[in-house]
Every structure is written in structure tokens, then in C-alpha cells.
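All protein chains but one are shown at their positions in the complex.
Right after this comes chain A.
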Amino acid sequence: MDVLYFAWVRERIGIPREKVETQAATVADLVEELRAREPRYAAAFADLSALRVALDQELTEFDAPLAGVREVAFFPPMTGG
């Protein structure tokens, strides 16, 4: 699936998007896999309360299942307007 990062999440991880092969059942499981990769991922995902997640461009929660999802996006709380 495609994993996208925005704002300071993108800056901490160092890339805007990547393809990830995963069997993770939920967003939280995927986060665990990413955290274990490298310190920059661990830093970006250190505090989930500071993060939001969207599955296929719809805001959701970290316990949401990943079955059938093509695009996951991680970002900080939004500051539009």
C-alpha cells in the first residue's frame, strides 16, 4: 500500500510517500512495524496522540482495520482556515 506523510511527520521521516508491504491488521499494527524500522520512524510515531490518520483519504482512528486499504496517510492535527 502507499503510505503518505505530511507536515512535520514528512520532515521527520524524510520522505513524502513510500510503498509498504505489510500484513498489519490495523493502523496501530502498521505503526508498530514502522517504529521498529529506524529511529526516524520511532521519532515520528513517538506520540500517537499528536498524530491523525486517514485511510483512502478519510479520517479514521488508529484501531481501524487495513483490509482492502490502498492509501494510508499520517499527519499532525490539521490547521486550515
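The rule is simple: a contact is a pair of C-beta atoms (placed from the backbone, for glycine too) under 8 Å apart; a residue touches a chain by one contact, two chains touch by 3 or more; residues count from 1.
Here is the rule we go by: contacts and distances are computed from a predicted model.
Novice: Missing chain, UniProt name, options "Group 1 truncated hemoglobin", "PH regulation protein F", "Molybdopterin synthase catalytic subunit" or "RagB/SusD family nutrient uptake outer membrane protein": which is it?
Specialist: Matching the unshown chain against "Group 1 truncated hemoglobin", "PH regulation protein F", "Molybdopterin synthase catalytic subunit" or "RagB/SusD family nutrient uptake outer membrane protein" yields "Molybdopterin synthase catalytic subunit".
Novice: In the full complex, which bits of chain A touch the chain not displayed? Write them out.
Specialist: Residues of chain A in contact with the hidden chain: 4, 6-8, 10, 54, 57-59, 73, 75-81.
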